[in-house]
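Shown next, in structure tokens, is the structure this report addresses.
Removed: one protein chain of the complex. Kept in place: all other protein chains.
Note that the chains are named A and B in the order they appear, and that numbering of residues resets to 1 at the start of each chain.
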Amino acid sequence: MPSVTLMAEVIPALECRGLSSGYGEAVVIRHLDLVLRQGETLALLGKNGMGKSTLLKTVMGYLPALAGTVRLEGRTISGLPPQRIARQAVSYTPQDQALFPDLNVGDNLRLVVDDERALRTAVAHVGGYFPFIPDRLTQKAGTLSGGEQKMLLLARALISAPRVMLVDEITEGLQPSVVTRLVEVLRVEQRRLGFSLLIVEQNVRFALAVADRYAVLKQGEIADLGASADAGAETRIIDHLRL
Amino acid sequence: MTDHADHAAESPAAGTVAPPRGLAPGTLAARHPVALGTLLALGAVNVAPLVIDTYSVNVLVRSFLYAAVALTVDLLWGYTGILTFGQSAFFGIGAYALGLAFTHIGLTPAVAVLALAGAVVVAAAVAALTGWLAFGYGVSPIYVSVVTLVLPIVATQLVFSGGTFTGSSSGLSGFDTFELDLEDWFRLAGCGLVLATAAAWLFVRSDAGRVLVAIRENEQRCTYLGLRTARIKIALMIACGIVAAIAGYGYAAYTDVVAPELTGFVFGTELVIWVALGGRGTLLGPVVGTILIDLTSAYLSGSLPFIWQLLLGVAFVLVIVALPRGLLPVLAAGGRRFAGAAAGTRAAVLPNLVPLVPTPTAAPADAGASATPALRLRGVTRRYGSLQVLHDISFTAHAGELLSIVGPNGAGKSSLMRCIADGHERTGGTVDIAGHPIGRRNPEACVAFGVGRKFQAASVFDTLTVAECLRLARMRHEPPSLWRRAKTLRLPVSALQVAQATGLLEHSGEEARHLSHGLKQALELAMVLALEPTVLLLDEPTAGLTRPERQTIGTILSALTRDSGMCVLLVEHDLDFVREISSRVVVLHQGKLALDGTVAEVVGSDLVRTIYSGETHALGDAHG
Partner (left out) sequence: MQAQILDIATSAAMLYAVAAGLLVIFGVMKIINFAHGAFLTLGGYCALLTTWAGISPWLAFPVAAIVGFIIGALVERFIVRPLYQRPLDAILATWGLGIILGQVITLIFGREVQFVQSPVQGTALVLDTDYSLYRLLLVPGAILVGVALAALLHGTRLGLAARAVIMNEALARGLGIDSDRVRSLTFGLGSALAALAGALITPLSSVDPAMGVPWLVNAFMLVMVAGRSLISLMVATVVLGGAQVLVSSYASPVLGGLTIAVLAAIILRIRPQGFARD
């Protein structure tokens, strides 16, 4: 656990209060209360269709909050459009279509930095973790392998200098070795940059490896909340997720 | 309004017991307002020339003819959503048929009749060609606007290139034409317009007319109800083209002048402007709007031609941006508030819902179902470019089975459903519905073979009532009337059960957009069941529903497969739900059929456990 200041104890990185949301009239999230503490990693688990991605999309301003509020470090952000939320140092990595496959690797990264100098520094930095990035800046992102695309996504999230990072199912379809690499990078960078991380996962083992706490969503409500280090956490979660 | 109340009180009871059949006494009364309005309007156009000044009478004859064309634009665009710039071309066809015939052959009764017949035939042929071009499978929706834009341009250029035959840019004039008094012209054009409007009015309010709105609201749902929307739209284009051509014929006869502008693109857009200002989808709005605008134009274009055009342009932009329904609905709403009386004409007809007695024709299908599987897939594949989402899927399903298809996001479940319901979807392999290979047929043909598809997001017709939505689902079996609304609606028992169990029946007079999410899902399910499908495809029917609603749907589905011998294919994420109701489960993973077995076999398998705990590499897949 990174050390936390008194200030951070008082003001959460992200706070949902009584949040309801959904698509049109279909309410997917119901009166949800959730706190992401400063500097922590919280994993959202749950079966498909239980509202995990919906929650991230609502926080990010893609879906309107039908009730309740979302606060980012104390400031209300619900009601703002996605670009205004992104500009407040929130990075969001959606589950599908998270990259521009027809833009090259460099352009995909260029979109989140201010100028060419910042891009060069950032590329050099993430190149330390993922050497293919500086080597293949002019290659179209869509032609990267599945694992490389996920690494590029993580790199893009990191170089945008986020205070809060929202990541939706980054391990989907990945080999265990790649998953391990992503966990390592996230750990190191979180210690360095101090961002708070909210991840949506189906892969329970990855979730528990990377998260300080977890929350299980069922039918748009939190069914279980606990620390990843708790004995029996994994069994309990799988119990929630099983057939 | 009393009519409405009576039927509303009757309908829940009628759900289970067939009411006495026969002619309801309200039929004539219901038609009365239209008949009355028509008679009043006919009287008005016969008296008007005696009181209005000659100049206005003179202009109004033309306005009436324009209004008749605007009526067709409203049917096409306002009701059916086909944005057409080309009705001027049909007007021009009618005008030039007369102009050419009278100029080059001369005025005899035979020539006049033949010219009219020629105008009608040419207009119908051009409309059919336009419709065939615009409404083919896979042609983009904007294409109809492209074609209807090309049409008047072609027509104008043909006139230009016709030399002395067509009179080129100066047109034809001074030919002998019918000798009628101005007042008689007025009465003729006026009566024609009133009758055309009354006919259109009856049509759009008839059962068949609701199809137009259904196409505008949700064409995909229409095709999956087995309605051949392309044919319907082509038929409408032909009818509208003929009406416009007759108006054009009248115009040429009256003014004794035909000019290329009559066929042109600018006139085509003006028609759209008049319809938009009057109020699209209201019939009366476009008619009144056209008459008023054309009359005002005639008075102002002499003194303030450009200012008037400028004002029209400003009004048009304001209406499109701020009042997309046009001015008539706004004025009507104001008038209604002023009068304090609700003129809810639409709600007046609410049919009794009657259970359908199973017909003997259904029996052979059932008998055949036991011999041939209800559904057979062999080697079905689906690619999107280089991405392959389905690999060699083969399985069969029989009548009375409830087969669930499960798998993580992106496993290809929804793609599989699409491949069964639309012959154009799959890349390879075969799909047979009750022994019929679907080949490369359209969804409506697959519906004819027995497919009923319920979409994931409730797909209904927002501005139609529940009863109207259900009526549309029955049209494949019971062709609708072109001028009236049937008093009863016969539904299969299963559809009626769904409507009853979910409480949908109490809302049968309500527009679908006002229903709750759960009731919309129930409505779509009832609509699909009304098709009497042999293979029912359900894509996440419980998504976004509350727990009690899920249970209701689950109970109904179990009963349906058991009692009606339907074959149900269910895509579902909620595995608890799957376990409760399925007789068999197919697991899809990364586009491949990973497992096919009973509920117990699938639930107990290690494979499913690994797929769902996220360790996808366990399948030996080297992805990434």
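Everything that follows uses one rule, which is that a residue touches a chain if its C-beta (ideal position, glycine included) is under 8 Å from a C-beta of that chain, and two chains touch if they have at least 3 such contacts.
A quick note: this is a predicted structure, and the numbers were derived from the prediction, not measured.
The omitted chain makes contact with just one of the residues B:A125, B:L310, B:A333 or B:L482: B:L310.
Between the chain not shown and the residues A:I11, A:L103, A:V183 or A:I238, the one that touches is A:L103.
When you scan B:L39, B:A117, B:L180 or B:V266 for touch with the missing chain, the hit is B:V266. Here one chain is not drawn; of B:A89, B:A119 or B:V147, the residue touching it is B:V147. Touching residues on subunit B toward the chain that is not drawn are 83, 133, 136, 138-140, 142-143, 145-147, 149-150, 153-154, 157, 160-161, 265-266, 269, 272-273, 276, 306-307, 309-310, 312-314, 316-317, 320-321, 324, 385. Residue-level contact of subunit A with the missing chain is found at 60, 62, 81-83, 86-87, 92, 94, 97-98, 100, 102-103, 107, 110-112, 160.
Assume only the chains that are shown with their structure count from here on.
The geometric centre of subunit A is 44 Å away from that of subunit B, both derived from CA atoms.
Residues 22-28, 47-49, 95-96, 145-147, 150, 171-176, 178, 201-206, 219, 238, 241-243 of subunit A touch subunit B in their complex.
Of all residues in subunit B, only 408-410, 457, 516-517, 520, 540, 543-544, 547, 573-576, 579, 590, 603, 608-609, 612-617, 622-624 touch subunit A in the complex they form.
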